[in-house]
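The structure appears right after this line, and notes come after that.
Note that one protein chain is taken out, while the other chains of the complex remain in position.
Right after this comes subunit A.
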Amino acid sequence: MEVRFWWCGYFISIRVGVSGTGKWLSRSVVGDGFVGEGFGSRRDAKWLVESALVPLRFFQERCEEEFLWESEMIKIKAADLKSKEVRVNTRLLYQQTKFNLLREESEGYAKLVTLLCQIPEGSTQNASAATVGIIKSLIGHFDLDPNRVFDIVLECFERQPCNSIFLDLIPIFPKSHASQILGFKFQYYQRLEVNDPVPSEIYQLTALLVKRDFIDVDSIYAHLLPKEEDAFDHYNAFSAKRLDEANKIGRINLAATGKDLMDEEKQGDVTVDLYAALDMETEAVAERSSELESSQPLGLLMGFLEVDDWYHARVLFDRLSHLNPAEHVQICDGLFRTLAREGQSISLRAFSPRAILNLFSCTWDQSRSLVFRVRKLDDFIYTKCVPIYNQIPTHASATLGGLSEKLQNLDNYHGGRW
């Protein structure tokens, strides 16, 4: 290895190499040689340093680690120095400096958040271009992680869904990351230590982004829990249980002896009376309603109805039809709202027959009003619907018979024809 440097107006070139026996140093001095001929060992190099002819740093910069170690110019072993060098290199060259928690770069993030939270609504094109410029500068100056910045942009959009400026901000971030970052928000609510349901604003934000084509349904759907298979299994078990309970209504155990009848502990033989049946029904409805909070796909469906994205709402209706989404009052209301708002523009014809049937699995009163609405919308669909409508008992849950019939109908819809 050759070491060259200017020193006190002399150009010095020193050759350092390895020979068979050990380290040696040779040199050639250009100009007036002030170092005598014939020095050739690490001792001489040391002497150069000690006599302050050549600064130590010059050697440290230029020589091999082994040489430095043997001429006592470094304090740590050659191997350690080498590994340290690799570490430093890695840090300098192969590690990105990015801060993704607010606390790690509070000035940068405070400015970003302030900027995004005080954008007035109805801003012009210039304003959005200016905002994009500021965001990029903030990222550049404070080494903010663009993915986290994107996350914060989404948070602020969630707070102000009507502010159109965000629609100009979102495209500056990679599209492929959008659904992942959004999905990460859903994953938070799947943690065991978090008991809150996903806020409806997140569903609406997601639905809005899907509607605007910033992300597609499938990529966000992958993040949602429970998975379809699990939800379907759970639902099957649930309706089987309900049916089972309904079948017990009015059943009399003829084999029971007097003693058995007296024994109140024997649950299996006790017939369920009318009030118990009604309680059961209320309980079941309550149990179902908790499903809406825990099921993220259903939440997203609500989001679509909320932002009037009929197309994607339909896609989810079809996918989740096994769960009878319209059975939930909120979803059913959302559906009515959409129907009322969209009127003729919704093509119910495009609805699969299964999904149409699905609409009728909402509460009976609601389905009746739905049928009337549908009649106004589309005669074709109405003709399809009437036979189903006729099967709906008028005062379903009022009598015991009605209840069991209703459950029976439910069963028919699930098992038989669907």
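Everything that follows uses one rule, which is that contacts are C-beta pairs under 8 Å (C-beta built on N, C-alpha and C of every residue); 3 or more make two chains touch, one makes a residue touch a chain; residues count from 1.
In this section, contacts and distances are computed from a predicted model.
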Chain not present in the shown complex, as UniProt names it (candidates "Glutamyl-tRNA(Gln) amidotransferase subunit B, mitochondrial", "General transcription and DNA repair factor IIH", "Multifunctional methyltransferase subunit trm112" or "Suppressor of the transcriptional defect of hpr1 by overexpression"): "Suppressor of the transcriptional defect of hpr1 by overexpression"
The one of A:L53, A:A79, A:A222 or A:A240 in touch with the missing chain is A:A222
Using the touch definition up top, pick the residue from A:W47, A:F142 or A:F238 that touches the left-out chain. A:F142
Would you write out the residues of subunit A that touch the absent chain, in ascending order? 85-86, 89, 92-111, 113-114, 117-120, 123-124, 126-127, 130-131, 133-148, 151-152, 155-156, 158-159, 172-174, 177, 180-181, 183-185, 187-188, 191, 216, 218-219, 221-223, 314-315, 318-319, 350, 352
